[in-house]
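Accompanying notes for the structure given below.
With one protein chain held back, the other chains of the complex are shown just where they sit.
What follows is chain A.
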Amino acid sequence: MLSDTDWGAIWLTLRLATTVTALLLLLGTPLALWLANTRSALRGPVSALVALPLVLPPTVLGFYLLIFMGPNGPMGQFTQALGLGTLPFTFWGLVIASLLYSLPFVVQPIQNAIESQGPRPAEVAATLRSSPWDTFWHVTLPLAKPGILTAAVLGFAHTVGEFGVVLMIGGNIPGETRVVSVQIYDHVEALEYTQAHWLSASMIVFSFAVLLSLYLLQQRKSAVGLRYGA
C-alpha cells in the first residue's frame, strides 16, 4: 500500500498547503479589500496580474520562477544579499511559487464577497461612528465569511493538486520538495502503477473529505444565520 516515502510526501503536501493557505488569507484579504473599493487606475492592471496564473501553463510559470529566483535572477540576488541563499529546491521556494500560483483562487472569492455587500453596510456603520478599522473587523469581514471560506478551500485544494510548478522548481527532494503529485507522477513514470493508484486514491478520498466537510460547515453556518435572521 503506502510506503514511507509516500507518507513523507503526504505530510509535506499538507504542510505546504496549510502554510500557503494561511499566508494567502493574510495577504489576499487586504488585496481583495483594496480591489473591491479602490477607484485607482491601477485596479485593472492589478486585477489582471492577480488572474495571470490562471492563464499561464504551470510549467512555464515554474520555468520563469526558476530564472527569477535563481542566482542570477532579481529575487535570487535579493535573497542571496540577505544571506538566505537561493529559493529553488527548498520548501520556502515551493511556498512562494504556490502563493503566486494559488493567488487568484483566494483573492477573487473574497473580492466578490466584499463587492456583493455593496457600500451600504460600511456606510451605515460609519453613520454609527464606527472607525474604518472597526468597520472592517466587525462588519465587512463577518459579512464576507462565506467568500473567505470558499477562498480557503480553493487555495488549499489548489496547492495540494499543484504539479507543474513544483516539478519545475522543486528538484524532487524527499522531505523537502517531493509533494504527493510529484510522487504519483514518479510512480507512473517508473511504471509502478499499483503504488500510483493507491496514492492517487488516498489523495482523492482526502481531498473529497476536506472539501465536503468545509462545504457542510458552510451550509450549516448559513442555515444558522438564516434562522437568526428570521
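The rule is simple: contacts are C-beta pairs under 8 Å (C-beta built on N, C-alpha and C of every residue); 3 or more make two chains touch, one makes a residue touch a chain; residues count from 1.
Everything that follows uses one rule, which is that contacts and distances are computed from a predicted model.
Not every chain of the complex appears here, and the one that does not is recorded in UniProt as "Molybdenum ABC transporter molybdate-binding protein", selected from "Adenylyl-sulfate kinase", "Benzoyl-CoA 2,3-epoxidase subunit BoxB", "Anti-sigma regulatory factor" or "Molybdenum ABC transporter molybdate-binding protein".
Only one of A:M168, A:I184 or A:M203 touches the absent chain when the whole complex is considered: A:M168.
Within the complete assembly, A:G70 is the residue of A:G70, A:P121, A:P146 or A:G161 that touches the hidden chain. Residues touching the missing chain, restricted to chain A, are 63, 66-67, 69-72, 86, 88-89, 167-168, 171-173, 182, 185-186, 188-191, 193 (touch as defined at the top).
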